[in-house]
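Every protein chain except one is present and positioned as in the full complex.
Going by the order they are written in, the chains are A and B; count residues from 1 in each one.
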Amino acid sequence: MTDFAIELNGICKRFGAVQANRDVSMNIAKGSIHGIIGENGAGKSTLMSILYGYYHADSGSIAVDGKTVRIRNSQEAIRLGIGMVHQHFMLVDNFTVLENIVLGAEGGLLLKDGMAKAREHLQALNRDYSLEVDPDAIVGELGVGLQQRVEILKALYRGADVLILDEPTAVLTPQEADHLFCILRALREQGKTVILITHKLREVMDITDAVSVMRAGTVVGNVRTADVDKEKLADLMVGRKVTLKVDKAERAPGAAVLDVRQLCLTDARGVKLLDGLNFQVRAGEIVGIAGVSGNGQSELLEVLAGMLEPTSGEIRYQGADLLQEKSSQPRAALYRKKGIAHVPEDRSREGLVKSFPMFENAILGYHDDKSVSKGGLFSRKMLLERSRDFIRQFDIRPDNAQLRVGLLSGGNQQKVVLAREIHANPELLLIGQPTRGVDIGAIEFIHKRLVELRDAGKAILLVSVELEEILALSDRILVMAGGQISGEVAARDADTISLGLLMGGHKH
Amino acid sequence: MPRWAQLTVLPALNLLAALLVTGFVTWMIGEDPWECLQLLVSGAFGSGEGIGYTLFYTTGFIFTGLAVATAFHAGLFNIGGEGQAYLAGLGVTLVVLAFDHTLPPIVLVPLCILAAMGFGAAWAFIPGWLQAKRGSHIVVTTIMFNFIAYSLMLYLIGHHLIEAGSQNPTTREFGQASWIPAIHQVAAGMGISLPSTPLNLTFVMALLACGLFYLLVWHSRWGFQLRTVGVNESAARYAGINVSKTIILAMCVSGALSGFAAINELLGSTHRMNVSFTNGVGFVGIAVALMGRNHPVGIILSALLFGGLTQGGLELSFEKPVITREMIIFIQGLIILFCGALENLFEPFIAGLFKRKEDK
């Protein structure tokens, strides 16, 4: 017998050039709530995917209940008593709760007996953990919080003793989150083990017994929650010497180019994605928006770029509210013509058409410009010339404008997008995750170009989940959490601990 | 694998697979596939007359192939070419019956062409609009529209357009002012003697349409928007392209192109409309576009293949009564299967060959 439900020893996992997990070890005590905390890309999800059988570790070992096991697929994980509640629910929307729960574990050719048994079992679980889930409700009609409980029930019905929850509160209202925590505590009382993956400090402090902090694929701390405080955790989570250094002179910003007032966006389910944002971006400054992904930054960029219609608020650009503009063309085209350039977060899905050659991608979004066509037809000569300019100015490799863009490396793809957007000589540049999946050399290059643009008096709004990048580039930093701006810091005063606290949802 | 191989070797292999299966079936019904192939080729290309008929059929297939390809470039599978050609025929017929005794050819023929394009486009506009604005699936809608078109035409021909006193469901013969000159007539005017075939000036329009299609799709703003919507709708939205408008317009252009198949048939050959004048030309367009990989050069080649199959098949069936027009439909189905649904079936195999060559 052992006191540990799960023991992970020296787990390593590499995806191509990325070392997602490096020598990760942790022990998770039976009947405890164990937090795993870290920034985006720290390796939390990869680790849990290994435990649940989606991936196989390159090296290292896993022990469940003291016995070393090999987990080849999720069915084996389930058999070992491990259950997972995914961040994106794995539910069939038009099924009842009961149908979702028995799916794959029907217990016979006919549904009747299995369903009856499941109903009984479910009622017992409902009672034990005060889940309040109606077995006959249609899942698609339930709120997010209840759907999550269905996922928990699914795992428990399959006999899970260890329950992994991946960022469970990301989609919940504070009340729903509180209810979830009650359930988790009840589970602990019944002797179940809970693994909670999160980036929110409050949650870790509130509910966990122990916590493992991950950073860049490694465990930087295995501690008892009682022995630490938020500041210490934030430091462990993001704290590091800033290695990125961008030469950047102090510069007095000019007039406001962008002035956002009371901007709100509500999705079809009524969830507030953007909740009353107010901020300005002035000429000649870089405003960085920090935050863990999924806190409204992506939606903010899309709203400002005209790809999403906000629910209410004003977007004043050079003095006039863009939302009052009437136009027969799509907003994205209109905004671009007014001098708002946009480097999207997901360049391969939005910023580029991978099957098109570079010279066509060089005009994506600017294909209406008179400068690229003659008599209704594109001038291929002009397109090729333009992309050769890009290749020269941005050192894009290979230097072949006819090449399909999908064949370029991530860094070179990003350079194509950036070159295109800078070429338009915008007054305002919206840029999301400028260096995601980009190699070191290109990162430096891209950063330098952004600073040059700022020095040329342009306004830049930068969204990035990389704190280092935000710190290195920004003149001012806004932190977003839960669709709101949880704080603003001048770059020279910023440090990772205070930013980490703000990112974790702590307001100033 | 190099791009040239992807564009030549793979389609060739797919075609070969389809022909092998055909050869097998031919052998199974007791005929010599090789002999049949020879008869077919000589029937299609062995005489001036054969070539004329082959090119006549090719003309319609080029237009419906281009029509399917236009929609494909916007990411849409337009199965409705048949119905769109049908309705275009209605447009032509209405114009001709109204004006063939009053207007001169120089006015009447262009008017007919406009009517064909307009009616074809209108019949494609509705499914396009329903897809873009209401999210109805274009494939199901266009299938239904084919049936609706068929019923509509049966009714109109049977009750209103039928030649007075006729037992057959056809219109009266069109006035000569509406006839599009045959190539052999044009050639005779220039002192060249060609055998008399229904091949007419619509063929020239088909070639022009291919050139125009190439320019539009790959060199114009509209084509750029079309292709962007077709391969990546998020990127299109990012680029400020009006996705619904692009989809609807693509369908209209597709329908208008199908309309030319009706021109070729009605004004170029039969000079009257009957209930079955389209005769599957819209469906052949699907195979043509898939095999031609939605490129005009490929479409001309595969339309020529189907034109040859149609004409050669007719000749073949004189020699070998057991082999009929349906054999061509069978081949068409196999080509849709191998060049469309299984288009990259042989890719791993071929890519492996190329890789080994590079390794050496």
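Rule of thumb we're sticking to: contacts are C-beta pairs under 8 Å (C-beta built on N, C-alpha and C of every residue); 3 or more make two chains touch, one makes a residue touch a chain.
By our rule, contacts and distances are computed from a predicted model.
Between the names "4Fe-4S ferredoxin-type domain-containing protein", "Fumarylacetoacetate hydrolase family protein", "ABC transporter permease" or "ATPase", the one given in UniProt for the chain missing from this structure view is "ABC transporter permease". Among A:Asn94, A:Gln262 or A:Gln393, only A:Asn94 touches the chain left out of the display. The hidden chain makes contact, of the residues B:Trp34, B:Phe147 or B:Phe318, with B:Phe147. The chain not shown here is touched by just one of B:Leu161, B:Leu249 or B:Ile336, and that residue is B:Ile336.
Interface residues of chain B facing the missing partner chain: 25, 29-30, 77, 79, 130, 134-137, 139-141, 143-145, 147-148, 151-152, 154-155, 158-159, 283, 286-287, 290, 322-324, 326-334, 336-337, 340-343, 345.
Counting the whole complex, the residues of chain A in touch with the unshown chain are 49, 54-55, 74-75, 78, 86, 90-95, 99-100, 102-106, 108-112, 114, 154.
The criterion applied here is as follows: only the chains that are shown with their structure count from here on.
Contact residues of chain B toward chain A in the complex are 215, 219-221, 224-225, 227-228, 231-232, 234-235, 237-242.
Contact residues on chain A toward chain B in their complex (touch as defined above): 305-307, 329-336, 342, 344, 346, 349-356, 360, 363-365, 367-368, 373, 376-378, 380.
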